[in-house]
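Up next is chain A:
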Amino acid sequence: MTQSAFLSFNSVSKRYQNQEILREFDLTINDGEFFTILGPSGCGKTTILRLIAGFEQPDHGCVVLDGQDIGNLPAEHRPTNTVFQSYALFPHMSIYDNIAFGLKMSGVDKAEIKQRVHEALSVVQLDGFENRKPHQLSGGQKQRVAIARAIINRPKVLLLDESLSALDYKLRQQMQNELKRIQRQLNITFVYVTHDQEEALTMSDRVLVINNGQAQQIGTPREIYESPVNLFVARFIGESNIFKAKITQCLDNYQYIAEIYGLQWKITADHKFAVDEHVNVILRPEDLRVMYSEDAPQEPGFVGKIIERNYTGKTLDSVIQLDNGHILGISEFFNEDDPDFDYNINQKVWVNWVHGWEHVIKADER
Partner candidate 1 sequence: MNISTFSSLINFRRVVITLTLSWLTLFVLLPHLMVLLTSILSPDSEHLVVWPITLDNYTRIFEPIYANIFWDSLLLSGTTTVICLLIGYPFAYFLSNMTPTLRVVLLFLMVVPFWTNSLIRIYAIKMIIGKKGIINSFLLTTNIIDTPLQILYTDFAVVIGLVYILLPFMVLPLMASFDKLDKNLIEVGRDLGASAVNRFIHIILPLTAPGIIAGSLMVFLPAMGMFYVADILGGAKTLLLGNVIKNQFLVVRDWPFGSAFSVFLIVLMAALLAIYHRANSYIQQKGGLDDENL
Partner candidate 2 sequence: MRIFKPLFIISVFLYLYLPMVVLITNSFNQSKYGYHWKAFSWKWYEKLWHNTGLMDAFVNSITIAVLTAFIATILGTLMALAIHRYKFRFKNVAGSMLFILMMSPDIVLAITFLIIFIALGIQLGFWSLLIAHITFCLPFVVITVYSQLKGFDENIIEAAQDLGASESKIFSVIIFPMILPAVLAGWLLSFTLSLDDVIISSFVSGPGFEILPIRVFSMVKVGVSPEVNALATILLVISLTAITVVSLLIKRKNSDI
């Protein structure tokens, strides 16, 4: 994979009527990567996609693709193609004609169209569906046709707008793998827009988390999940337990002693902090250790009781109310030795975590 800026936004601003969607927004996407824009609805992610596709023009700033400013190029002249959320297959055309549409518009000759439609169909594994009509296909098949139709023009960038959200869970997971395979096979840049964090983590090379038109964090799925830069990212990606803490002592190598709920904890951060500085200590539910109170080792730990337990199949998810009133969520994988393990409501428990599994961010960040 080449690591060069392929598609970039240079301080792009866009407003609709009186609402500012993007303000001096910058973005860099590399050639051949699977890039996901992740955010809650109304965060501006679809606008970014439409700016790349050419359905919208930026008010200010420029959109550069492969060294060319395409900001004012109309959609029909851009080397990008889109897979729409609603599939938007032409209902009056056969699958063949749907997929061939882009080639027909650019005046490719019939024989080549035929060959390339067959290629595209086999990429999405729908060989033999040429003569069907869109209404004869299932949701997943329509999705594949929409993808085939979008990749046939060999776009420089393929844009996918919440393309899997209409599918049911099983199919969605299957299509996630499928999309990754197609992306590897074609080696074109994919820009995927979604509000589903699981999808974003599973498929992407890099993820941009965005909120209110502001980029929050950009990085690999692992970075985003394990080292969220602020509370928004921490809360939006997965579940998080957030402990308010105060640094009481600075050790060396980014090691600190911090006070959390009256207890002193040794924590490791990737920032420099000063004594008395407030920080947030973030722990994922699966990173917390829980034991029955009576079995608790002689280590610092919080005491509380189980107030909710949910069996999910893979994990046992519990909600713990600490004696000081705070609520924690924990998630435990089943233990081979004790597959029937379960908690009773009101069971007294003891909670702590393995030093080094915590993630520390500044308190002044939201």
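For the reader, a short list of remarks on this structure follows.
Throughout what follows, a contact is a pair of C-beta atoms (placed from the backbone, for glycine too) under 8 Å apart; a residue touches a chain by one contact, two chains touch by 3 or more; residues count from 1.
A word on the picks: all candidates are chains of the complex that A comes from, given by their letters.
Computed from a predicted structure; not experimentally measured.
The listed chains 1 or 2 are all part of this complex, yet only 1 touches chain A.
Chain A meets candidate 1 in the complex at residues 53-55, 74-77, 80-82, 84, 86, 88, 90-92, 101-102, 105-106, 133-135, 149-150, 153.
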